[in-house]
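Below is the structure I would like to discuss, written out as structure tokens.
Every protein chain but one is kept in place in this view of the complex.
Moving on, here comes chain A:
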Amino acid sequence: MVQFSLNGAPVALDVPPEASLLQALRGPAGLSGPRFGCGTERCGSCMVLLDGVPSCACTLAAESCAGRAVVTVEGLGTREAPHPLQAAFLAEQAGQCGYCLSGILVSAAALLARDPAPAEEAIRAALDPHLCRCGSHNRIIRAVQRAARAMPAPSDSHGPAATGTGDVNRMAGS
């Protein structure tokens, strides 16, 4: 039994000691958002936030998450109240087969939490662990930029909110 906070609510999951977090999430937690892709931290499909830090759930021991906060794509928002990133992915139509999106969205959420106006290069770097076989990369990057513009600037903002604007314009034709 391992206990942690999952998408803001406490859970106690019955998993064997050797289980990975991905097993716990896709098994007893009943989630499908975290995806199994490679099992070796090489594709990013299983990415979740562990205490706010993007982490590959496929190799992370479930036990090591005890007492910590896990956020999956399901925890970012809902159909009725989507996270600004989810709204932006809809607006930019940033996704095709969609298998990579769960992981990409949580990595992007972590990026925007620490850098509310990331430059394009910062977005590419943050998404570097993520493979997208459909080649949606550029629309995904535009969606992250759109979400950054849409999100209210935090009071302790550490950079000018307009940092990314030039990149947005440059990307517009791609």
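Observations, loosely collected:
Please note the rule applied: a residue touches a chain if its C-beta (ideal position, glycine included) is under 8 Å from a C-beta of that chain, and two chains touch if they have at least 3 such contacts; residues count from 1.
The rule is short, and it goes like this: contacts and distances are computed from a predicted model.
This figure omits one chain of the complex; the name its UniProt record holds, of "Cysteine ABC transporter", "Xanthine dehydrogenase family protein molybdopterin-binding subunit", "Electron transfer flavoprotein subunit beta" or "Tryptophan synthase alpha chain", is "Xanthine dehydrogenase family protein molybdopterin-binding subunit". The residue touching the chain not shown here, chosen from A:R68, A:R114 or A:R133, is A:R133.
Only one of A:C65, A:C100, A:A117 or A:A148 touches the absent chain when the whole complex is considered: A:C100.
Even with one chain removed from view, chain A keeps its contact list with that chain: residues 16, 18-20, 23, 27, 31-40, 42-43, 45, 72-74, 76-79, 82, 85-86, 89-90, 93-102, 105, 124-125, 127-128, 130-141, 171, 173-174.
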